[in-house]
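Read through the structure below, which is laid out as structure tokens, and then see the notes.
Missing here: one protein chain of the complex. Every other protein chain is in place.
Chain nomenclature is as follows: A and B, assigned in order of appearance, with residue numbering initiated at 1 for each chain independently.
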Amino acid sequence: MTENIPTNGFSRRRFLELGFGAAAASALSACGGGKSAEDVAGGGTTSDKKFTGEYDGPKVTLSYWNGFTGGDGPFMDQLVKDFMTENPKIAVKQNTVEWAQYYQRMPAAVTAGKGPDVGVMHMDQLATNAVRKIIVPLDDLTESIGLTEDDFTPEVWNAGIFQDARYGLPLDVHSLGMYYNEDQFSQAGVEEAPTDEESLMAALDKLQEVNPQPFWMPSRWPAHLMFLSLLWQNGGEPYDAENSKATFDSDAGVQALTWMTEVISKGYSPKNVAQDSQYVAFKNSKVSVTWDGIWQINDLKAAKLPFALAPVPQIGSTSAVWANSHNFYLTKQAAEDDNKLQAAKVFIDWIIKKSADWAGAGMVPAAKSVRESSGVQDTTQAPIAAQIEAMKFLPPVPGLGDVTAQTFEIAVADAILGKRSPAEALKDAAGKGSQLMEANKQKFGA
Amino acid sequence: MATSAPGRPAAGDATRVDEEALGLGDTSREPTSRTRGDTRAAYLFLGPYLVLFIAFVIAPAVYGFWISLHDYDYTLPGKPWVGLNNYQKLIDSDSVTFENFWNSMKATAIFTLASVPLLLVLPLLVALIMNARFRGRNFFRAVYFAPYVLGVAVVAVLWRFLLDANIGLINQYAGAIGLPDDTAWLTDTPAAWVGLVGVTVWWTLGFNAVIYLAGLQDISVELYEAAKVDGANRWQSFWNVTMPGLRPVLAFVTMVTIIASANMFGQSYLMTKGAPGTETRTAIYYIADTGLRNFQMGDAAAMSYVLTLLLMLLSVGVFWLFRERNE
Partner (left out) sequence: MATSAPPRTTQPAAAPPPALESRNRAVPTALRYLGLTVLGLIFLSPLLFMLVTSFKSRVEAAGVPPTWVPEDPTVQAYDSVINSSGTPVLQWFANSMISAGANAALVVTTAALAAYPLARMSFPGKRIVFSLIVATLFVPPVILIIPNYLIVGELKWLDTLVAVIVPTAASAFGVFFLRQFFLSLPRELEEAAVLDGANRWQVFFRVILPLSKPALVTLAVLAFLTNWNDFLWPVYVLFSPEAQTLPAGLSTLQSANNVRYDLLMAGAVIASLPVLILYVFAQRFIIEGVSRSGLKG
């Protein structure tokens, strides 16, 4: 896991190598496809044409939205460019909007008829947008591409299904990981990436000689993702199985949050770490260890930092880490125009088959067959990819993202900023959360 | 008084006009006789404005009230009627909305109370200095106004970087001159309020100063000379000549500043994200999030009506404060 990081970002050659592996993999999977596109219940994605993986209609322009504003952006740009070269009849107009704005804009834009035909969204947002009928079922496409459950972990596969229809096709999975500064590790005499609480604390103690405060505890993003990971590790769940009650204030949750605040009280982190500071500090070697999303890989490579990536250590009793997945969707806007619909399907199919290229963006391909291809094995995130079984996802429930944002995200921030005790902050937030979940159930009838 | 044209109606001051509008004042100042042609012409003149006014002010104000009586999510097919329920939630201390809304109102109140006095006094000082003739005056005027043209997106991001508790320049310099170097300007109150208010002052000071400057330049020279003859010192002439002369401008600046402060959104949204917790999430921020992000438009509309009501009460208060006191 301590591979040498190429200092000049990704090279064109490497890009091609990855792509080659993917092409081979996709050629295999493409053989299984070609079934007739069946009319799927609801949604109106009905189409009389067979899906062949090729588009033979008139020239069409697809509006394609995603939120790849970071180090992942150039890889998607390249994929889109390549796609257009291979499919001259389909022009893809990309709109890249920062994710937070994306989820506000996308439904509004689709409702106004000015939104995407096809796009990428996080798995935990699918249900919300499905119940709003912003996005449409994709079951026929899934079948025709030949994607099957056994190529994915059940969690990833099932989270795309809402009310018996599939709304999202997983492109990748991405989780939190532990980034560390290799130079500082060797300077401090830490030989290996810590894997559990004991080794992490031992490493932090040693690292304090190099960086008095080696592990800054963020108060905002990704603090709530760290909390979720630890909650799951302690055997807790944020929400109950019926999705009507917030349970993140369980002992498991309080323990998780207490552990996070102790990183500060034990002196490994300063107080009041503002949004992004821990990350900027890591880039500037003011921090030796930081937990962040694996999609930061390219940004860190560009910062010419001697870093490596390891799985988040197991602090609790089981191994678990927060993860999410980028999923393709089609909108009702595309469903109204048969040509666009066909073209969008061709586009999704094409990109998913190239998901090994997408690994260059720091992501882990969702499909096992691609993940195990040699190209992915060599990437920085390979140690994370190996941990896919430990990845935990938030359930597909409409409105849940908003509940998260309004409840434990704020509780975590409050506790880390020392405003309230972890137990108190979580209990209060859970009370609110349960109320919001009940209201959502009523509103969305889910 | 010397130059004021005879027969010219008193250039009705704001209060007077307001009273007239509210039916309190005397409207019989129009000597012109009414003609049929005049009525037609009047409405032709008014036409373009009224179209916009009805379409984008009156209609939405009514429509908004209608929305506030529903559980209104425009992406969902059903928009059930809930009567006054959305308003009830705002006064029912058990609801989630209650706490969030009143917290955000509190944030708006804190911001307004802290920023308005500063934005009234500091620009006045700057304007007083700038009102003299000296070399480089235009340059300095431009300097103080410069931040205003940046727009909130740039201002907020720039300052977010400068104010960062652990890596920002401000704390670095504070430390260098022996002040605490770990103030959490973005993540702890009251420091975050100092940060937000300070940035807002830096950003909009120039705008208010320009308005003041205009008012100052319009105060007659003779009045100062008269005050001097009466033996007034500079302080006295400031209170007895400058301030009364500035009264209408002051009323205007006060109103505009209060409304702008009460509508604060971008600074919190971009600099603190409401941190710590939701303490710096302002009412507008919360309303926009509720209505345009979560599409709970009924709730958001009800909240905006409550906020509007309070602001209108405040405006009436301000107007009363600045009313013409007839000697």
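Basically, contacts are C-beta pairs under 8 Å (C-beta built on N, C-alpha and C of every residue); 3 or more make two chains touch, one makes a residue touch a chain.
Predicted model only: the values in this text are computed from it and were never measured.
*Asks:* For the unseen chain, which displayed partners does it touch in the full complex?
*Replies:* Across the whole assembly, the hidden chain touches A, B.
*Asks:* Using the touch definition from the top, which of B:Ala107, B:Val152 or B:Leu196 touches the missing chain?
*Replies:* Hidden-chain contact among the options goes to B:Val152.
*Asks:* Please identify which residue in B:Ile129, B:Ala174 or B:Val194 touches the non-displayed chain.
*Replies:* B:Ile129
*Asks:* When the complex is taken as a whole, what residues of subunit A touch the one chain not shown?
*Replies:* 67, 69-71, 73, 94-101, 104-105, 108-109, 111-115, 221-222, 276, 279-281, 283-284, 286, 292-293, 296, 299, 302-304
The rule is short, and it goes like this: only the chains that are shown with their structure count from here on.
*Asks:* Just how far, in Å, is the C-alpha centre of subunit B from the one of subunit A?
*Replies:* Distance between chain centres: 41 Å.
*Asks:* Show which residues of subunit B lie in contact with subunit A when the two form their complex.
*Replies:* 71, 73-77, 95-96, 99-100, 160, 164-167, 182, 184, 186-188, 273, 275-278, 292-295
*Asks:* Which bits of subunit A are touching subunit B when the two form their complex?
*Replies:* 103-104, 107-108, 111, 131-134, 216, 219-220, 270-275, 277, 280-281, 284, 286, 399, 402, 406, 410, 413-414, 417, 419, 432, 435-436, 439, 443-444
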